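Read the structure below first, then the notes.
One chain of protein is taken out of this complex; the other chains stay put.
Just so it is clear, A, B and C label the chains in written order, and each chain counts residues from 1 on its own.
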Amino acid sequence: MIIVLKPHTSEDNVNRVESLIKKRGLDTHIVRGAEMTIIGCIGDTTAIDAKLFEVDASVDKVMHVQEPYKLANRAFHPEDSIIDVSGVKVGGDHLALIAGPCSVESHDQVLEIAKAAKASGANLLRGGAFKPRTSPYSFQGLGMEGLDILCAVREEVGLPIVTELMSPDYLDVFNEKVDLIQIGARNMQNFDLLKQLGQLDRPILLKRGLNATYEEWIMSAEYIMASGNENVILCERGIRTFETYTRNTLDLQCIPVLKKKTHLPVIIDPSHAGGKWWLVEPMAKASVAAGADGLMVEVHNDPESALCDGAQSLKPSNYDQLLKQIKQIASVVGKIV
Amino acid sequence: MIIVLKPHTSEDNVNRVESLIKKRGLDTHIVRGAEMTIIGCIGDTTAIDAKLFEVDASVDKVMHVQEPYKLANRAFHPEDSIIDVSGVKVGGDHLALIAGPCSVESHDQVLEIAKAAKASGANLLRGGAFKPRTSPYSFQGLGMEGLDILCAVREEVGLPIVTELMSPDYLDVFNEKVDLIQIGARNMQNFDLLKQLGQLDRPILLKRGLNATYEEWIMSAEYIMASGNENVILCERGIRTFETYTRNTLDLQCIPVLKKKTHLPVIIDPSHAGGKWWLVEPMAKASVAAGADGLMVEVHNDPESALCDGAQSLKPSNYDQLLKQIKQIASVVGKIV
Amino acid sequence: MIIVLKPHTSEDNVNRVESLIKKRGLDTHIVRGAEMTIIGCIGDTTAIDAKLFEVDASVDKVMHVQEPYKLANRAFHPEDSIIDVSGVKVGGDHLALIAGPCSVESHDQVLEIAKAAKASGANLLRGGAFKPRTSPYSFQGLGMEGLDILCAVREEVGLPIVTELMSPDYLDVFNEKVDLIQIGARNMQNFDLLKQLGQLDRPILLKRGLNATYEEWIMSAEYIMASGNENVILCERGIRTFETYTRNTLDLQCIPVLKKKTHLPVIIDPSHAGGKWWLVEPMAKASVAAGADGLMVEVHNDPESALCDGAQSLKPSNYDQLLKQIKQIASVVGKIV
Partner (left out) sequence: MIIVLKPHTSEDNVNRVESLIKKRGLDTHIVRGAEMTIIGCIGDTTAIDAKLFEVDASVDKVMHVQEPYKLANRAFHPEDSIIDVSGVKVGGDHLALIAGPCSVESHDQVLEIAKAAKASGANLLRGGAFKPRTSPYSFQGLGMEGLDILCAVREEVGLPIVTELMSPDYLDVFNEKVDLIQIGARNMQNFDLLKQLGQLDRPILLKRGLNATYEEWIMSAEYIMASGNENVILCERGIRTFETYTRNTLDLQCIPVLKKKTHLPVIIDPSHAGGKWWLVEPMAKASVAAGADGLMVEVHNDPESALCDGAQSLKPSNYDQLLKQIKQIASVVGKIV
């Protein structure tokens, strides 16, 4: 941490600030320039709130140098983390291909989609049982009934399941039944829930909040990891910008950035980002070309009748076509498919 | 809801789309132009997901006309709602003046601040007991101990208390002890929690999410109201933009917009928006001039030693000065102080 | 400027980076911590591109400490600049009240509006002759004919005129005829034009670009000032955010920030920001309460028939009402009206 003092700060004030810093357990190194004085803080600043010093009348600004995360930090864990999702490896050279409907609607629906997706090459099955909806009047998902359908289809088709947890009330049942527990964008900073996820045995798929910076997103992973569960997979699903033609703007630069900063796998959800099915194919290919560790794609056998987000779902035949090209691109960038 | 069909849609397809609409319980009115056909949907579209129709191959776009909220809608409730917070009226001609430290640190601290704030004219006491922090390594608040301090100071000073609820685990205790329950920006779309707030008797202070549109924010209020608790106060605390010099950008246009769209009181928190204490005074005055129903301001007796957000806290003497000007501006715009 | 080296940078590399810095004319001061080495650069870094050092393989990041502007910087010019616009003072205790139609449509129209606005208290007349329009098919303004109308009305009514310059082709004619030359948001970083404005004798009203940071905006003022014209007034007109209900989001925090960072007057245009006439009144009052040095408000005698932006224009009677309240608020915050 570097503390820049205001121009013409007196020697007394420099000493006072220095002693404030030392009280927090840090060493200091003072740089006196012609126009300003800078104090370099030496030691572990991870747990120190920079704003504590900003309030001082002699301090101009405080700049963080060290990253505030440790467990998620690639600097302390140079190899890629490879997360085991009930036998399916995510990260490293592996490519996770998650497919399924936005919402679980019926057993037949999920079964039909799951079979088709698996035949095309998908290795994980997604489906929403509890749905986060902007309106209290919209369809909120089948709830426990939906989860039971997913479990039944898992038995029949043999794909581990991914589904979203919205409430701490269901922590135990998800820990028992769900292979990969998804935390949605709107709960990315539900810190209380994050702490509780640290108690679970299941890997967590942590979606990026709509306006979360990379650092905030990694810090939310750090919350889960610091609470005891290091099996976190990051999932980009688009950020909110001024552009309104697409639902959100898909940020693929996150892939190389997160891979440089962390050791965690990074998966892309092109379905939610664009909100239009015809954007899924080009963005899925782009994601894999950029080095993504997986794709989460909505597939629906009858998008026109879907209860939720049909507009962004691929039909099984389109998904099948897509995976053919995905496999070719994956091999160019060194992924095993 | 208006559905615009793609150019050159065949008569068969027009009929097919029309029947899809009717299946959802709506009437239709078809406008045939030279270049395109438009279907006006007549009936209650509040609970209908526009995306259901967008997926149709003949549909170009779907545009909502009706607002998706009812209970919060001023159209159905023309008078200002005046919320009673343990005797303090919020809304209408009243001006809520909420003051207190970011975090509860000790009984003496809160007591000293509360007394000073009340002497200046504050009518509600704030203080964070449970703190949402981006980092798991930052100070997370005193928790229940902090809440007990607030309750004790309430007895001593006579100001109702406002504090943030982060977890459903504390719903009962907050309902028993807290006069105005604050929901933070990061939980604005924690839909599960919103539903549970509908079961409480206490009024709710609902902060705007950092990237929430006005409509999303109102829909979150609607969640609480539809679940049974109509006492919701909206609180703007800055939105995230590209500007980094300030913590967030305070959006004061929200005041006239929300007052046109809803009947709920609107309060401004200038402390969190700017993140710098010297921004609080001008923004507080601007808020009242723009018609805000109240201000939530961080006041700290010793900002340099604050455990959290000292940089944005006013000293009691500055708060006192501020309220003098606030009262003058309030009288210009017709508020009682 | 502070240069943070990567962990475990060798002594040779530290020396190499140090010599690169010295080659640019700066002195260095090296801080060696347990985990990282930091080089403080001492000297005038205004003209040095931080990215030059970022490219070095041993450099982790480069942080600017000094502000990159000098002429606009309040640190070197502590008093408020008061700009003389053909006799009307802008800045300090003065309140500029600019009013007029979005577009000049006819002599009668401008004359009627100007007379009414002046009677209400306006001291400057605005009107667009050359209009920046997103579409090539929209009305582009009356051009020179519009400028002649403004000049004629100035003679008749006695208000100095403000109008927008879009092309370097008209530099001479604007310099001769226009009292305050407006540069629109979309030209805020038309650097070539900014340099040419430095050659003029007239003061410049520099609008903020839709996505310009405070620093970029000040740097555009610095361009004009460094080219020879120090009479620059800054004008906020809303920034682009994710919110779509309003045309733009008005950022009133800019007022205290710019006044801290620069000595230039700051004016607010609430008409363009919100794009709705009923937002103008509360936002105008908020602007003055926050310390703005003036308001630029669109006034139209017949908004329903306006050729441009009628929806955001006040009728003369509303403008008159507004100024009554503005004067009261101005006196609370110490402005002379």
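Note that in this section a contact is a pair of C-beta atoms (placed from the backbone, for glycine too) under 8 Å apart; a residue touches a chain by one contact, two chains touch by 3 or more.
Quick caveat, the model's predicted, so the values are computed rather than measured.
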{"item": "Candidates C:His8, C:Lys22 or C:Arg133 - the one touching the absent chain", "value": "C:Arg133"}
{"item": "Sole contact to the chain not displayed, among C:Gly100, C:Pro160, C:Pro270 or C:Pro303", "value": "C:Pro303"}
{"item": "Subunit A residues that touch the omitted chain in the full complex", "value": "211, 213-215, 239, 241-246, 249-253, 255-257, 260, 273-274, 278-279, 282-283, 285-291, 325, 328-329, 332-333"}
{"item": "On subunit C, residues whose C-beta touches the chain left out of the figure", "value": "20, 46-47, 49, 51-52, 54-57, 68, 132-139, 166-169, 186-187, 189-192, 194-195, 210-211, 216, 219, 222-223, 226-227, 240, 275, 277, 303-304, 306-311, 313"}
{"item": "Residues from subunit B at the interface with the omitted partner, ascending", "value": "2, 4, 7, 27, 29, 31-36, 38, 40, 42-43, 60-61, 63, 65-66, 75, 240-242, 244"}
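Methods note: only the chains that are shown with their structure count from here on.
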{"item": "Interface sides of subunit A and subunit C: same vs different residues, half threshold", "value": "same"}
{"item": "Inter-chain centre distance, subunit B versus subunit C - centres from mean C-alpha coordinates, in Å", "value": "31"}
{"item": "Centroid spacing, where centroids are CA-atom means, of subunit A and subunit C in whole angstrom", "value": "39"}
{"item": "Overlap residues in subunit B, where contacts from two or more other chains coincide", "value": "211"}
